[in-house]
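Heads up, one of the protein chains got dropped from this complex, but the rest are sitting where they should.
Presenting subunit A:
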Amino acid sequence: MNLKDISTSVHKKDHKGKVSGQLAYISDVKVENMVYGVLYRSPIAYGKIISIQLPNLPDGYEAVGAEHIPGPNYVKIIKEDQPIFANEWINYIGEPILMLVGKDLDTLYSLLNEVKIEFEEHQAIYTLDEAIKNKSTTACLASYEFGESLENISEIEQGAHQIIEEEYDTGYQEHVYLEPQGMLGIYKDDEIVVQGSMQCLYYIKNALLSALACGDDEVRVVQSPTGGGFGGKEDYPSMMACHVAVAAKVVKKSVMLVFDRSEDMAVTTKRHPAKLKYRTALDKEGNILSMCVDIFLDGGANTGLSSVVLQRALINSAGVYKIPHFHAKGFCLKTNTVPNGAFRGFGAPQSFAGIESHIGHLSKLANIEPLEYKRKYLVKQGDPTITKGKFRDPILMEEMIEDLLNVSDYNKKKGEFQRFNQQNQRYKKGIGTSLFLHGCGFTGSGERDHIKATVKLVKSKDDKVSLKISNSDIGQGILTTLCKIVAKELDLPYEEILYPYPDTKEVPDSGPTVASRTTMIVGKLLERAAKKLKCKWQIGVEQEIVENYVHREMIPWDEKTFTGDAYPAYSWGVNIVEVEVDRLTGNVKLQKVYCNYEVGKVIDERIMKGQIDGGLAQGLAYGYLEKMTSKQGKIQQKSISDYGPPTSLDVVSIESKVFDNPYADGPYGAKGAGELTLIGGAPAVQAAIEDALQTSFQQIPITPEVIIESLWMREGEEVD
């Protein structure tokens, strides 16, 4: 490839198929002898199944349930607490109990209405607040504690000028990938092939090996083009894969399970709602002396990935700041609600929303401009992390902040908005900032101990090179970026590098497509493999290069004491957001968005811009637009417009810049970028709304209702 700089954009590999609509997603696939599956889901939140009565099923229709699972009845993930088909205890509304399988979907839905299940209902726990209140009796799915001893902190607090306590709440966030979840179990005499929309082929394969209790060559997982993931297709597809695979074995036909939007919204995983408590000791000038953070996550009905989400939330609990005398603990509590799971950012968005909000409020007490106050505590190269790891690489945050202040004309705007607000009663303008980072790759020793990634490059006789890896292009563009890396190393035209949709029969386990790890970890392995292939290149000969992950040991991570280097590297970001708030309706209108990022080295500028715009749109909306609630264990938003993700009218143009800071262990210096871009949106939008209204909020999303209520309360106080 003749690109002088790897960052120069190229035509995307999958463009043609996508723009024409002719690339087949899973719901576009039809195979011979295919039948559909529909799931009977629990109408109760917590209780026991007493009896199941099935209707008379017509010819060709069958019911599939727990009794048909050859292996143990759980979806293999981390803990063994998620049944494939619940057959005893029910833990949430929507939990699958059995599947009806047959040719015609309308017939299946009417049969589903005739299934009669008798339950013995028990008292459920519906909310995180209830779970916290009953903490001694509620199941704790995970907990960690670390930092300076509480005795030390208590001593510091005794000498402090004042102690500030704040509680902060964050809500659900729904992925709204445009393509609803779908999975097809293809029946063959000697194997079951599971094909569908997914991020993690080997998570699914391992779940199938367990559920089907079968040999390695009896199951195969193939990714279909995937219409968005954002974490929503990290863990959930494993359950659907178990459903279609078990059913295909029973009916000896291929079984398709595709959700419609309302089913997808009601039962698939979401971002964990969280409560974050801050207790900070200040001196007379408002300087921070110590800080304690408690984080509570609503895990929903089972563990899933929640323990790892909690870890990331805790590791980010001090934000980008060096806080003297810091202590944190976190709990993920069980509620009888839909299980929560992975979502772009994976615990970090909650933590950054909380800490940015808290630090912003502390700056007001100190009577120092928020950004100036934040900069006093900004971590620098060489500083320890809160888990006694180290920020090893250069940190460009000061430079990035300075640049963005200039680009946005921040200081001038502050003055302009103040004058505007004095002259206007109804409309108020505000500007807010957020500073953030994202740890790239798996938390702790995940890459070394659990994933152990392997990649393969295969060269055919006609000298075509194919990537054999298990990572999914879910829209983030890795079909293009990873091929670019290999093409550049081999000095071949990028068009000649092949990366077919992965199939576990063909590809080794290069790990899941999660945790902003694909470019940095898998990309680096591919770069190394390509270097080797280049050295060994023989024209007209079939060749294969395998490359395994090698862990660069730093300060070893210890999950028990929660100490060590939590991540090998960090990506960084600064956001500045301007809003206009309508005091009459509570509506918030974005005016301008500015952002600077540092992700090591960009592999494709255009693709990076896509990650920035898309991630920020999700992150901003998390702060003020997207609201999902659960009542008596039931998700209240049944349709996309009930929930309210941004439309083209909600987003404004985003001015962005990416700073170069090559990282030695990333391909061409690249680090992770996918999640980082979401994280700063919500805290910046909150800060901007607070600036406009000269008030403080202790929650996101800050919806019009929240704004109006806060204005009323203030008016009430003023009248008093």
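Assume a residue touches a chain if its C-beta (ideal position, glycine included) is under 8 Å from a C-beta of that chain, and two chains touch if they have at least 3 such contacts; residues count from 1.
By definition in this document, contacts and distances are computed from a predicted model.
Missing chain, UniProt name from the options "(2Fe-2S)-binding protein", "Sulfurtransferase", "Cytochrome b" or "Na(+)-translocating NADH-quinone reductase subunit F": "(2Fe-2S)-binding protein". Annotation: of A:171, A:185, A:227 or A:523, A:227 touches the absent chain (contact as defined above).
Considering A:157, A:179, A:294 or A:580, the position touching the chain not shown turns out to be A:179 (whole complex).
Only one residue from A:654, A:689 or A:706 touches the chain missing from this view: A:654. Taking the complete complex into account, A:12 is the one of A:12, A:41 or A:312 that touches the chain left out. Within subunit A, the residues in touch with the undisplayed chain are 9, 11-12, 14-25, 27-28, 175-180, 225-230, 260-262, 474-477, 606-607, 609-610, 613-618, 639-641, 645-649, 651, 653-654.
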